[in-house]
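Structure below; questions to follow.
Every protein chain of the complex appears in place save one, which is left out.
Coming up: chain A.
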Amino acid sequence: MDDWAVRAEGLEKRYGEKRALDGFDLAVRPGTVHGLLGPNGAGKTTAVRVLATLRRLDGGRAEVAGVDVARDPRRVRALIGLTGQYAAVDEILTGRQNLEMFGRLFHLGGRGARARAAELLERFGLTEAADKGVEGYSGGMRRRLDLAASMILAPRVLFLDEPTTGLDPRGRGEVWDAVRDLVASGTTVLLTTQYLEEADKLASRVTVIDRGRAIADDTPEALKDRVGGDRIEVVAADPADLAHVARAVARVCSGEPRVVEEARRVHAPVADRVTALTEVARTLQDEGVQVEDIGLRRPSLDDVFLRLTGHATEEEKEAVAV
């Protein structure tokens, strides 16, 4: 087991009737970013909370940095860092006061805590704002401070639970840069996310979780290949034209076109995106078919899900229901 930064086998966690984790397996290689991808309610956060010793296991076993989380939670806590969905920092204190407080609580002593705080403020680009109250920080700055607080002991394993949820693109970029820096310095990161794009950008390997179980474990490229790459999507103005549209799409696509009658939509995987789009547009125009919308779509988490599980994500179902 020493070869894994995180290793989980058959994790189970129940909340009343609900099985939040239902035989969840995970293996994370040291020094990598490992993505844990899934929609809301799939069990991502529960998995992280169990591995970070915040929740007790109901079954299975897990080791973090070689230490059993159920048997020796206190030792695990000295080896990990955790950044949750909310920036868990003290809003009233300044950035520096936050890091010094956490440093003292990590038992670095007064002088050690002060030195470490200064170091981390510098590293996360917060030196200028160090002595301002956290209330005045932007979302990205708060999250970076939160990351810095998780890094005080230079943890072997860092858990990042949806670190960019609710951030604007700039804040997201700041957090991504910080994560890349951490990994470069040897930390292993387990990153949960709802965004395939984020997993794609940061993670070298991704575990897809659904209903408390790991349903796929692969590189981001391989996952996208399984979904079949880009898709063309056409929405007909008149339902009577759907057959026409499907025929036009079939001529250029690399797989079977799918027709969604109630949405008047035809979609299909394509190999050569631009040619496919122009071809279909021209054909439909020549045939005089009215089109409401036409475009290319990159595979989304919803597509990955549909392909891997055969059912849509909860959000997708809701969207269809509306």
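Operating definition for what follows: contacts are C-beta pairs under 8 Å (C-beta built on N, C-alpha and C of every residue); 3 or more make two chains touch, one makes a residue touch a chain; residues count from 1.
We adopt the following convention: contacts and distances are computed from a predicted model.
Missing chain, UniProt name from the options "Transport permease protein", "ABC transporter ATP-binding protein", "4-hydroxybenzoyl-CoA reductase subunit gamma" or "Cbb3-type cytochrome c oxidase subunit": "Transport permease protein". Although one chain is not drawn, the whole complex shows that of A:Ala65, A:Leu82 or A:Leu126 it is A:Leu82 that touches it. The omitted chain makes contact with just one of the residues A:Ala62, A:Leu108, A:Leu121 or A:Val179: A:Leu108.
Only one residue in the set A:Arg116, A:Arg172 or A:Lys224 touches the chain that does not appear here, and it is A:Arg116.
Listed residues A:Ala154, A:Ala281 or A:Leu308: the one in touch with the omitted chain is A:Ala154. Remark: the residues of chain A touching the chain excluded from display are 52-56, 74-75, 77-78, 80, 82, 84-94, 97, 101-102, 104-109, 112, 115-116, 119, 133, 149, 153-154.
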